[in-house]
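Only a single protein chain was left out; the remaining protein chains are all shown in position.
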Amino acid sequence: MSADIRAHVLDAALRAPRATQGRAPDVFREGGWVPMREHPNDEAVDFVIVGTGAGGGTLACRLAELGFSVIALDAGPFFRPLEDFASDETEQTKLYWLDHRIVDGANPITMGGKNSGKAVGGSTVHFAMVSLRFRPEWFRSRSALGYGADWPLDWHDMWRYYTRAEQALSISGPLTYPWGPKRPRYPYRPHELNAAALVLAQGAEAQGYRWTATPLATVSAPRGRSPPCVYRGFCRFGCATNAKQSALTVWIPRALKAGAEIRDLAMVGRIETDGRGLVTGVHYQRSGGWHFQAARNVVVAGYAIETPRLLLASTTQRFPQGLANSSGLVGKNLMTQSNQAVFGRMRREVRWYKGPPSLSISEHWNYEDRKDFFGGYCWMAQGPLPIEWVTVQTGARGLWGEPLRREMQYYNHQVGLKMVGEMLPDERNRVTLSDEKDQYGLPVARITYSWGENDKRLIEHALQQMQESLECAGVSHLFRQEDDTNHLAGTARMGFDAATSVVNSDCRSWDIPNLWVCDGSVFPTTGGVNPSLTIQAIALRTADRIKQLASRGELV
Amino acid sequence: MSKNLSWEALAGLAVLGAVGVAALAAPRRRAARAAPTGAQTVVVARRLNRAAGTLAACVLTDSAVEHYRGSFHNKSMYAPLASATLNLASSLHGTADPRAAAHYGRNTISAIAVVTGLIGTAFHLYNIGKRTGGFSWQNLFYAAPIGAPAALGLSGVLGAAAERVRNTPPGAAPRILGAPAGRMLAAISSIGLFGSMGEAALLHLRGAYHNPFMWAPVGLPPIAATLLAATVVAPTPRLRAVTKASLNLTALLGFLGMGFHSYGVSRGMGGWSNWGQNLLNGPPIPAPPAFTALALAGLTALELQAAHHER
Partner (left out) sequence: MSAEVRFPGYDVLAKHDGKSWNEATRRTLDARMSVPRQPRFFDPAQWQTLCALCDRIIPQPQGKEPVPLAAMLDARLLSGRTDGFRRATLPQQDEAWRRGLAALDTEARARHGAAFHELKTEDQEQLLHKVQGGEVSREVWGDMSSQEFFCHRVLLDIAAAYYAHPTAWNEIGFGGPASPRGYVRMDFDRRDPWEAAEAHQGEEEQARRDNQRVR
């Protein structure tokens, strides 16, 4: 066995489950533990939640705080960032979902760090912390803007839950946000801007667009046991500082305190249903064996690939197309977000590896409708680390040999702008089950994706705008990265009726009243901003709705 | 550039500053009481020297740390260090000097501090203004602080005031720029306290007032400063008594602030062992005693008022 692998296997969190025997890791202390309530497999708990990320982690916390018995399972390990996270791009791929998947279509999606997570806390453990609200009109994009589908949620309602999510995550953001309806002040102040972020500002000012410090889920001052951000720049590879306000450091500790049980390294392979057509629990693999956990309700929160994969794999005679799939929409309308970029070089030293990568943002084109395509996009400053950066050079420009090494020499002078753009829902973009099996013996997901004409127009517009912005800021040697995507959504969309959606506004399945979906899969459209805050706001709302339904006796 | 200033030198400055603060701020009641009545103005002047020196020590250590953080990229960033060091030395000299006559060297050094403070303020304003975003919250939070050079200027003003008071002919009431010294000093100290409060308010806003004690320097000093300003208009003994109490509390607060800021530094990642980062990015430990210095000046003003304009 190689030394490189040995280092990997040494990782205690990956070797065996940590959350056992009445205790779970204390994420704020090396080797620390906190007490954890446990339930036997045959005890039908109120809620079993599959996944502990932005959706599942948030929901587990709130449901437990509202008095329900909760078990949240995650296929990934339970890390303690202080002892488990190396400052290393390669090593930290252990945070990604690297189980086998097949990608195809005209524009196959690159899976991994930018759209998955396999750890307690899900992808929030390595997300870029960008915490933005949707533009209100996006919740009615069909009726107000003419594309996509309307959400069964009212933006006023969402605005309240956004505020609660921002408070809970101590978002560090500007004193006033330049776009959209008024929002309360962010709990923490914006971070200092690095040089890369200032380039965005200079470009935007020259173009006459507004810009601002990006609201980020990493604290700019101490908060509880989180020290302030030290600007180490490895945010997307796990925050070893614990300044990041992830599900792992915010929702999970609260959930444990409120009595939720977390099961790490527990891969759910199948949801069980009974003769009445209700779910009864989940089959999961942990410590090498398969187990069955009974539950009165099951919430699937595995994100836009794993959620439909589990629903599709849980077929029965009664549900031959998979669970919650009478509409046939489970796995369909997969959306990613366009993540193209323009990069260039400056005479001055920029050293973009310092600080969170996306410290400044312009949402101009999310709020400006005079354009010849549907949807919006924002762009943010960039700070790729060396491997990410060389991947851009080889991928976007096909460089190798001396030209590659020469180009890499300019690393400390490089700047860039990267978009997060809205792609439109399309039923042909989808998740299906292939014939191949993964290490658990479960069918592997096949992810099919092709950009539509509108997507391409939006991307071209954004590339031109970003290029102009960098030119205005005096950046030279510009080139485009034209094929990147990030984030996922849409494979179990919420809607107004059972025929055209998978879940209702409460994230409750139309077909099976004790089956719920709570993650980015429920998005009918994906908007032009990073989705994590919206997922968390929806989870907060769902918890409140479940409590209301329970008090009215409307749960199963 | 940082190359020229080693950590050892920086640590040395910090120690020097701390010693200065300690030496200047330590109560010298006994000495004051023992002084002959004819030398009352000298005693007061020496107290003012002490206040000026405390402020200079704050400025010295704070600007050393902050300008080191700024890599001394502009040579003029050494100026406040030099000026504050001179002012600290001159204040120590004045504190120890029993003579009842102004000192040419101390006068000059005070003038230099005032000028340096003014230029520094202009520099900092220019610096904020030219940054992308101009006078935005972002730049007010993270660009050069406006109030810091003003503190150097104030320490010069206090030093100069000490010389004016010291120069008072026997039997006469001390005056500064033609005004009664007690009232004048009260006004100066009051303005200084308001300024420091403004700086603390801004930077504590940047810290999101995450600790409730961060409200203290925003709550107490303005009360003291307002009362002090009131004594300029109506210097009654009763008002002075209340003012004195609030100034004593403010002086204490400055010292406690150093403790709180040290705690803040320890909360940074890696705590004190990562001091190379946390001393620079954490709350500035030398900043709070500026309140102590200005409170000391205010207390001296009250004494002058009591001694020369009794009602």
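Letters are used for the chains, namely A and B, taken in the order the chains are written, and counting of residues starts over at 1 for each.
In this text, a contact is a pair of C-beta atoms (placed from the backbone, for glycine too) under 8 Å apart; a residue touches a chain by one contact, two chains touch by 3 or more.
This one's a predicted model, so the numbers in the text were calculated from it and none came from an experiment.
Q: From the listed residues A:V350, A:I459 or A:V529, report the one that touches the chain absent from this view.
A: Answering carefully, the residue with contact to the hidden chain is A:V350.
Q: Return the single residue from A:A240, A:A462 or A:A539 that touches the missing chain.
A: Per the contact definition at the top, the residue touching the missing chain is A:A240.
Q: Can you say which of B:P237, B:G259 or B:G276 touches the chain missing from this structure?
A: Result: among the candidates, B:G276 touches the missing chain.
Q: Which listed residue (A:T20, A:T110, A:Q207 or A:T432) would be found touching the missing chain in the intact complex?
A: Once the missing chain is taken into account, the touching residue is A:T110.
Q: For the full complex, which residue in A:Q21, A:N41 or A:T90 touches the chain that was left out?
A: A:T90
Q: Even though one chain is hidden, which residues of subunit A still touch it in the full complex?
A: Touch set of subunit A with respect to the missing chain: 1-8, 10, 82-91, 93, 96-104, 108, 110-112, 116, 192-195, 198, 229-234, 240-241, 348-351, 353-355, 385-387, 389-391, 393-395, 398, 400-402, 404-406, 408-409, 411-412, 446-447.
Q: By the contact definition given up top, give the residues of subunit B that touch the hidden chain.
A: Touch set of subunit B with respect to the missing chain: 2-3, 69-71, 73, 269-270, 273-274, 276-277, 280-281.
Rule of thumb we're sticking to: only the chains that are shown with their structure count from here on.
Q: Any idea how many Å lie between the Cα centroids of subunit A and subunit B?
A: 49
Q: Spell out the part of subunit B that touches subunit A in their complex, as residue ranges.
A: 132-133, 137-138, 141-142, 205-208, 210-211, 264, 267-269, 277, 281
Q: Spell out the part of subunit A that touches subunit B in their complex, as residue ranges.
A: Touching subunit B from subunit A are residues 174-175, 187-190, 192-193, 198, 201-202, 205, 213, 220-223, 227-228, 230, 241, 243.
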